[in-house]
Each structure stands twice: as C-alpha cells, then as structure tokens.
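What follows is a set of notes on a single structure, which appears directly below.
One protein chain omitted, others in place.
This part shows chain A:
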Amino acid sequence: MMHHDELQRTLNPTCTGTSVIAMQYKTGVVVMTDRVVSYGKTARYKNVSRQYKVNDNVLVAFGGDHADFQWLQNVIERQALFWKRFDQEIGPKALHGYLTSLLYARRCKMNPLWNTLIVAGIEEEEKNNKETSTPFIGVITQKGCAYQVKHVATGIGAMLLNQAVEDSWRKKGGDITRAEAEAVLKKALELTIYHDCTADNDFEIGSVDSEDGVNLGKEETIIGDWSIAETNCQYE
C-alpha cells in the first residue's frame, strides 16, 4: 500500500526505439536509425522516423522511450525559437549542452527521461564560413552522461557494434568519404538485424553536411544474408 506522500515513478519505458549509429566524415555527419517503435519485443509501430531536424545545422536521433522523445521534440522546438529571438540558430554543441543539463536535472529528480540521444550536426565557428565549420556528434545517456565522438553506436548496438564500427573507421585512417561512412553504417545495421530482435531491416540514413545542410534520409530496406540460419539447430 502507498503512503499518501509517496509517489510512484514509471519504472519502464513503454514504446521504444533501439540502436542509433552515427559517423563523421570529412565535411559532415551521417546518422542511421531503423524505422520501428517496439512495445516490449513486439514491433508495434512501423515506418516511424527516430530522427528530428532542428534546423539546417542540427539533427537529433534517439533510442529509448518514444513518448519522451516526442516531448523532447517540443522542448527543442521551443529552444530553437527562443534562439531566433536573438537572431541566432542553435548549434549542435549548444543543443548537446542544453539536453545534457536537462537529462541530468531529470535524473537528479529521480524522474529520468528514458532516452539515449545523438545530437549530430555542423558546428559553425564563424557564421557562414564553411572553412571553419566542423562535424559534430554528441551522445547523451539517460542519466545525463555526455560525450563527443567521431562515431558511435548506442543501445544494444553499443555492445554489438562499437568495435565493428571503430575497426572500419580505423581501416580508413579516420579520413573517409560520405559513401564509405554510409557503407559502414549499413554493414552495422545488417549486424543489428541478426543479433537484436527489436531491430528492423527498414531504416533511414539522415545527414548533416556543411554544403547541403540537414537531409532526413529516405526509407530503405536491407535483406542481409540468412543462409547461416540453415545451420541453426534451435528450430526446424
């Protein structure tokens, strides 16, 4: 029985997105998410984007609770409008910092936002000077632990893919083209559909480029190679 001044928190997320995989290339960032929102292990909602365009320089992708992310989209939208009052566009670094504080404050209230966020974009050191602008990927965990990376896989992808993604990155010496980065992401997605039962083979690759700005990717499908299933003894 609950005492009158106790309160109960949500202890589990309900509708969730799984891994996000992101990688920098010479002049931008590519971000891949699949297009399913799961209810437990059921693929409950298909054809849902897990990426949100903030402005021409910033893209946010999420893993974790979908309702929390929809709420966050509105928070971000308002913050972007607030910046416009001072004739400024919020950049990825600033938004990463803002969301870090938000997620940390929420976990301190024992009421965390159930998301892992990827803030991807182009950080402009000087306005409209492409020479000095740099790609940016920032990660924020559910508890507000934040860091910047050149490439990352979140969620169950962190266990499965970070090594594979990093190996591919190092093979190219960190100096890779957009097409190569996308190829690495697609290979990584193939690995998630083999190992992560909540991952889907419908996906999208969003990008932020210093020339083209933000592009939310088109939906794509990958089949993969299932010949190995023949040798799996667990089913007939």
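Operating definition for what follows: a residue touches a chain if its C-beta (ideal position, glycine included) is under 8 Å from a C-beta of that chain, and two chains touch if they have at least 3 such contacts; residues count from 1.
Everything that follows uses one rule, which is that contacts and distances are computed from a predicted model.
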item: Protein name as given in UniProt for the chain not displayed, "Protein odr-4 homolog isoform X1", "Protein yippee-like", "Signal peptidase complex subunit 1" or "Proteasome subunit alpha type"; value: "Proteasome subunit alpha type"
item: Candidates A:Asp56, A:Glu77, A:Glu125 or A:Asp167 - the one touching the absent chain; value: A:Glu77
item: Footprint left on chain A by the chain that the document does not show; value: 74, 77-78, 81-82, 84-85
